[in-house]
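Let me begin by handing over the structure; questions about it come next.
Every protein chain but one is kept in place in this view of the complex.
== subunit A ==
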Amino acid sequence: MPQVRIVARNFMDMVASLPASKLDKLYDNSFICEAILRSLPPLAKKYVLQLLYIDGPVTAKLLEEWVIPDGVSKHKVAIDRLIQLRVLSETLDRKKEATYRLNPTFQINLQKHILHGGILPREPMPSNVTVRLPSLEDLDAYAVQQWECFLLHLINSAEAEKSTNISSSMMKVFQRCLLSQKDDREPPKLTESGFQFLLMETSAQLWYIIREYISNSEEHGVDTADLIAFLLELSFHVTGEAYNVNTLTDVQRRIIKDLADLGLVKLQQGRKESWFIPTKLATNLSISLADSSSRKQGFVVVETNFRMYAYSTSKLHCEILRLFSRIEYQLPNLIVGSITKESLNKAFESGITSEQIISFLQQNAHPRVAEKIPSVPENVTDQIRLWESDLNRVEMDPAHLYDEFPSRDVFEAACDFAREYGGLLWENSKKMRLVVKPLPPSRNSHHHCAIATTIAQQLQPTWANLAHHKEFPSRSVISLVQLEEYLQVLEFLGHNTAKSVRVDVENSQIWTPAASEQRLRTRTLQRSKIIFRFFTLRSFKMYTALQKIHKDRDAEPTEFEETVAQALFDLENTNQEIKSDLRDLYINSAMQIDVSGSKKAVAIHVPYRLRKSFRKIHPRLVRELEKKFSGKEVVFIATRRILRPPKKGSAIKRPRTRTLTAVHEAMLEDIVYPAEISGKRIRYRLDGSKIMKVFLDPKAKNDTENKLETFAGVYRKLSGKDVVFEFPITEA
């Protein structure tokens, strides 16, 4: 019985899958017998020929003796194929041995063929009736043109120049697998299989279309067997000879029209009669049924500098090349393009693989380069494959993290169990943590089930606990963390405090809350696991907004400070002009200060060393931040230390810059930047109170005029003194 699976990948498989009665009926037609014989594997052909004149059954053992031991597999394949196609029938004789016999109709037809030579299905018409027969070159050109027009029409109806006469329902049938339509308004786009279809050889494409056509013939009332018989008959005609349409049946006439649209035949009208001329595509149909590759003239030359020269005028070739390369210019007989990373990425996104592109280039190599080995330069093929593998850098496996094993024994048992079913991905025996692949669902062994459930029950994995540590600020946002490093971070931080972590899978972030906010309490889950994706990345990045603020002596940033830091971070990532300047900058703290009732101001303390850099981008930064904190004014102040006056006994010399007055004066200067202080007046009232007036340079009057109150408020808050800012009226 046939041991080979039937996969309808070529014509003969489709024939083989016909029901037995239809197949026997097919064999009445001698052309089908010939075509089927031609499509068999070579060994099978030999067997048929040898058995052709043997009338009685032949034992299987005898057949096996014909083959040498090395070829036994091929022998099996051949025999199976013959049985599949019902050419050979297997029977058990009296001695219970398998014997084979050729199908009688098949045998008779072939014998006739051999004795009398090939007979044509029909006679060509006499040449006096058929005038204006196209020459073979014209016929080829016509066939190619029709086929390309059909393909273009198939892919993109807007691009085809001539409209084909194939009914739109037929086109829809062909397009079904190749195109997908998101909605009716948009033009249909090619699917992955559509792209692969374009890159196939013409014979493979032709076969695909014919196969679709045959599968749909049932709906149109045409018998599949008849259609196959007619197509096979057609392939035995002589290219270039005219055959009368009157010799066709009605059904065949309908089919001929469709075939003419595809470019398989050319219909011509004479004065009284019409005839059809088969083109090379039709006569090659039976060649492409076998597995040999027919080489047609290639047209692409690929050079080592990634440039591509295609000697072709057809639009279809241009469209195909456009799929994966950048077409630079088009001359009357030459298309020049280059293979770039962007063009290849576009192709990969559409689902084309690098192997398809490379095999397309190799199969269509111009005869000049086709003889060279390799026909496409190696650096080009290697680079194409490398670029494809670039896109596959991140691999994601769903995984489970098990934590907080109650005892080492359970941990060991879990590890062994995971190793047993081959799902252990990562383990850490010190901290007793385990990352495993999900259990395969088909495991229904009781033993395994029991272990799995006991483990799951005994575990009370918490959300991973993160304590805040001075180097790892809480409320940290980690994106795209490599799992190992994440877990190392967990180890580094230890299990000291019971904080909890929120895992955000979509944005790949893990949040730990601030120490002050007890919003997320320690969660203990009765059942499993944190399911998140096990990332493997090449580079490890941990750049968050919390890097933008640095408080000393392990104080945690307040919520407001976090928002300021986040604003800075976002600004750096979005705004390209100040991105480079902002990169190394961070702040110390931020305060919100009420100024004159409703208004608020934001005072940002900046490390002393960075004040120059902050001053450089001050105007832009302030503008952006004021946009972020709408309505609030932003002021930058450098952090300066104020030392108390030294006590009697201490020998430390307190620098003048560390004195209170110096710091306050410097603070004042910081506050009013970019305006400059041109002068100060202290007015002493009679009751001893002081009023300080600060005169600002009128140069920056426009910018800072409305901020004077803010300045006063901020300074008031920071130093405790009242200041009045003025612009001097007279200026020399």
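Keep this in mind: a residue touches a chain if its C-beta (ideal position, glycine included) is under 8 Å from a C-beta of that chain, and two chains touch if they have at least 3 such contacts; residues count from 1.
Operating definition for what follows: contacts and distances are computed from a predicted model.
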item	value
Name under which UniProt lists the unshown chain, selected from "General transcription and DNA repair factor IIH subunit TFB4", "Trafficking protein particle complex subunit 2-like", "Cornichon family AMPA receptor auxiliary protein 1" or "Ubiquinone biosynthesis protein"	"General transcription and DNA repair factor IIH subunit TFB4"
Chain not shown: contacting residue from A:32, A:85 or A:110	A:110
Full-complex contact with the absent chain, from A:58, A:248, A:318 or A:370	A:370
Contact footprint on subunit A, counting only the chain that is left out	34, 37-38, 42-43, 45-46, 49-50, 52-53, 65-68, 70-71, 74-75, 110, 113-115, 117-120, 238, 286-287, 290-293, 295, 367, 370-371, 373
